[in-house]
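Take a look at the structure set out below.
Complex shown without one protein chain; remaining protein chains in place.
All chains are identified by letter, namely A, B and C, in their written order; residue positions are counted from 1 within each chain.
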Amino acid sequence: MSGTILALENVTVRFGGLAAVEAVSFHVEPQTVHGLIGPNGAGKTTAFNLISGLGHQSDGHIRFDGERIDDWPSWRRAQRGLGRTFQNIRMFGEMTALENVLAGMHAHVGGGLGAALLRLQSFRAAERAAILKAREILAFVGLADPSARAGNLPYGDQRRLEIARALASDPKLMLLDEPAAGMNPSETSGLIELLLRLKARGVTLLLVEHDMHFIMHLCDRITVLNFGRKIAEGTPLEVRSDPKVIEAYLGTKVAERLEAGARVR
Amino acid sequence: MLKKLTALAALPLAASIWSAAALAQSKEPVTIGAIEILTGPNNKYGIAIKNGFDLALDSVNKNGGVLGGRPLAIAYEDSAGNKDQAINAARQLIGRSKVPLILGPTLSNEMFAAGPVANERKIPIVGTSTTANGITAIGPYVFRTSLPEADVVPVTLKTAQQKLGIKKVAVMYGNDDAFTKSGYDVMKGALEKLGIETLTTETFGSKDTDFSAQLTKIKSLNPDAIVVSALVEAGSGILLGKKALGFPEKVRVIGGNGLNAPKVMEIAGDAANGTLVGTPWFVGKSDPASEKFVDAYKAKYNMEPDQFAAQAYDTLFIVAKAINDAGAAEPEKIKDALGKVKYTGVMGPFSFTANRDPAETSGVVVIEMHDGKFRQFN
Amino acid sequence: MPAFLDDFLFSYQSLIYSLGINGLLALSMYVVLAIGQLSLGQAAFMGLGAYTSALLTLKVGAPFPIVLLAAMAVPALAALIIGAPTLRLSGVYLALATIGLGEVLRIAFVNSELTGGALGLSGIPEKAGYTIIFGSLALALIAFVLVSRSRIGRAMEAMREDEVAAGMLGVDLPRYRISALVVSAMLAGLAGAFNAHVSSFISPNDYGFDAAVTILSFALLGGIGSPFGPVVGVVILTLLPEVLRPLHDFRLVFNGLIIVIAVLFMPHGLLPWRIGRTGARA
Partner (left out) sequence: MLAQQLVNGIISGATYALFALGFTLMFGVLNVVNLTYGVYFSTGALIALYATRHFGWPILLALPVAAIATGLIAVVIDGLLLTPLRRKKAPELASLMVTLGATLLLYSLMTAFIGTDIQRFPPAAIDPSAIEIGAVRITRSQMLIVGTAFAMVALLLALMRGTRLGLAIRALAENPDVARLMGVDVTLVTFFVSFVSGTLGAAAGILIGLNYNAIQPYMGEAMMLKGFAVIIIGGLGDIRGALIAGLILGLLEGLTAGYIASTLKDAVGFLLLVLTLWFRPVGLFGRAAAKRA
């Protein structure tokens, strides 16, 4: 056991002639919260997509739980214990909250076509067990009404439900893409509390987030990307005082302001 | 004042017509069924047929109807050219309207579907436009008054052979359509029988518009004529394509029943000149009964009748006669009477063979397209 | 049987049969739509089933159960062949490829002596009846309800709502896609076999593009929230033109309008009820 759950080794991806991620290497220790930060366009979501199998790197390798997963499609990675949430929530809006979580258990609930058609005793037992567990997960993330239609839930609850759904697949590593985006401060502190409880449950977290307070409060280790390259790595304290990071963020503050101005226009 | 006078003068005439009609209408009508394509892409056939029926029906009822004064009526069902709808129509005419006889359906395809239904219930069904092989083989209750291609095409080819000295031909047919395919089968047999050499056989789709590849190949083989089994659309396209490729003028197109339509000349223009087709009837036929029919048809519908209307027109008289001969509106009796009926109409003398196909082929004429009109060739 | 009932059944026999057969076809469309894919090859699969079954009955004289099995197996094989390359791609490719399949099959039927070319096959004995047609429909409906209320049903709905998210939960997307297409082809093939064995005559042009679109309109009118939706769509679209005669002329206009309205304004169809996805109470 190497002691790492996820390792990126010199991962590069190019779109057309442009490298969105270039020779990035970092690894995530089990049972930690690892942050991936950087200014807009730094390649964070691209990196997430590579890790979860929604895109494929042009170069380099990704190891997950000791295995090279470069050629694995996303569902296989998910089946092996890689869960994720999305920057813009991707809910199954027509389904109830409970069904969303049950869908999350897909890889673990038993029962093939035959069992479902024959309604075997074992099938019904498995379904019952799954429903119990799903209710427990919903309670864990703090959602009260399992039969609410997911699409009708308020924004913050949808975030929680998406986490519950990812949690239901019993992941060894969970990728959270800007989980606090669009939340008000009280929702954010609730989320921090939830994520800490997750960590306590033994789930390793890798998260992308813009909210610095959030990151510094939660993360054990942080990797900083800028323009597709890794520019720093370390504990929150180390990263915060790294001149390269400060420069990157200062530079982009200006850029961000410019961009915001363009949007208004 | 003047108006009143003319109205008065017209009265006795109107009364005499009305009295016969009133007599006929006082009794319960005899209703027979008809399944034709009244809507959809092929409704031009169904509507011509319906016109022919209706014109004949007027005449039958003006002359006292059937079975001693009962008016004859037709319950129309639309098949829209769809075989499932044809089956539905046949079932409803038989089961619900309880008709003793069905006219139609329009297409051979529809007859293959609806014919077995009528046959199973022992209701005679009389096709007026179904020319494919094997129609009457469906069963003893299936009749047709239309000359099958098998009777017409050999006459056309033989005439062409005798008058034009045709020895070798190229054959083209639409292979995705039941009508044109069965026309081709007949052509193939007739060509073999007549000892005409077939240089090549080319196929096309009924919706094709481009025939240049096939025609180029045919041109390189130098045939005396091109024998074509196609519907109007593709047939016209072939004639236009032939002209564009600059075929020698003496290379004629000899068509099956599908090309027997004025529409071909309308679409292909002078590219259609010289095309030969055989037909059981055509509008320029010099025959008093036929001319009278054409005049009446023009007066009622303001257009020229085609062979489908003529066949339908004759068929209704044949059926009316069979009902009278049967003495009752009962399917079994009508069926037996149909087998024995003898009638001379606009298409010439008519009777059924033992296999319920038309017995007489003497009415077949070969006609030639010339500057937008058909003219007699033989 | 009293005479009036006999006459009634005779008059409306093919209509009643087509309710059952169209029901199976609508369900075959439902399986594919239920995972967010679109197949325009349902008429082609139906044609394959019809021809396979008719040939086995006419030329081989095989017993009817064997005929039905074969009528499901052959379209299933075609679905595998067409699905394998296209299901790796975005949904549009499957839709286009299945249109292509329809054309290829039509050309094959038209050009083959065995299938009677454009003349089709006639004289097919009437072997299917009310029991087997509606029995199959009922069985298929029950099976769909049972499957809906299981992890398979949840995965299917998840795929329809968001394929990427479903994949991130470990749903094996290609396997689900190909399985749905194969099941769909089998159902359509079965419907085709019934169609051939109640109408005595089949020809290549019965299974064209218009038929495929009509099948789609069944499913979209009824809605795909539950397997009952498409069947409701069938009942309406099969009976309405019979009840409202004037509608006959505009049948296709109507079908087209239904698809447009369903996609734009009523994504849930006429039967908005959505089937639950849990297989037990707890």
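FYI, a residue touches a chain if its C-beta (ideal position, glycine included) is under 8 Å from a C-beta of that chain, and two chains touch if they have at least 3 such contacts.
Small disclaimer: the values here were computed from a predicted structure and weren't measured.
Asker: Looking at C:217, C:238 or C:278, which makes contact with the chain not pictured?
Answerer: C:217
Asker: With respect to the chain omitted from the figure, which of B:214, B:229, B:260 or B:324 is a touching residue?
Answerer: Of the listed residues, the one touching the omitted chain is B:214.
Asker: Can you tell me which of B:28, B:192, B:266 or B:371 touches the chain that was removed from the display?
Answerer: From the options B:28, B:192, B:266 or B:371, the contact with the absent chain belongs to B:266.
Asker: For the chain left off this view, which of C:66, C:92 or C:139 is in contact with it?
Answerer: Result: among the candidates, C:92 touches the missing chain.
Asker: Name, in rising order, the residues on chain B that touch the hidden chain in the full complex.
Answerer: Per the touch rule, chain B residues meeting the hidden chain are 40-44, 175, 202-205, 207-210, 212-214, 216-217, 219-220, 232-233, 236-237, 240, 243-246, 263, 266-269.
Asker: Over the whole complex, note the residues of chain C touching the chain we left out.
Answerer: The missing chain touches chain C at positions 36-38, 40, 85-86, 88-93, 95-97, 99-100, 103-104, 107-108, 111, 163, 173, 209-210, 213, 216-217, 220, 249-250, 252-253, 255-260, 262-264.
Here is the rule we go by: only the chains that are shown with their structure count from here on.
Asker: Going by the stated contact rule, which chains contact chain A and chain B alike?
Answerer: C
Asker: Which chain is most remote from chain A in terms of Cα centres?
Answerer: Measuring from the centre of chain A, the most distant chain centre belongs to B.
Asker: Report the chain closest to the protein's overall CA mean, measuring from each chain's own CA mean.
Answerer: Minimum centroid-to-centroid distance belongs to C.
Asker: With chain centres defined as C-alpha means, what is the inter-centre distance between chain A and chain B in Å?
Answerer: 74
Asker: So what's the Cα centroid distance for chain B and chain C, whole Å?
Answerer: Inter-chain centre distance comes to 37 Å.
Asker: What's the distance between the Cα centroids of chain A and chain C, rounded to whole Å?
Answerer: So the centre of chain A lies 40 Å away from the centre of chain C.
Asker: Send over the residues of chain A in touch with two or more other chains.
Answerer: Touching at least two other chains: none.
Asker: Could you pull out the residues of chain C that touch at least 2 other chains?
Answerer: In chain C, no residue touches two or more other chains.
Asker: Using the touch definition up top, name the residues of chain C that touch chain A in the complex.
Answerer: 143, 146-147, 149-155, 157-158, 161-162, 164-174, 225, 274, 276-282
Asker: Under the stated contact criterion, what part of chain B meets chain C in this complex?
Answerer: Residue list for chain B touching chain C: 39, 78, 80, 83-84, 87-88, 91-92, 94-96, 98, 109, 112-113, 116, 121, 132, 134, 138, 174-178, 180-182, 203.
Asker: Give every residue of chain A touching chain C within the complex, in rising order.
Answerer: Chain A residues touching chain C: 52-54, 73-76, 78-79, 83-84, 86, 90-95, 98-99, 102-107, 109, 111-113, 115-117, 119, 123-124, 127-132, 135, 165-166, 168-169.
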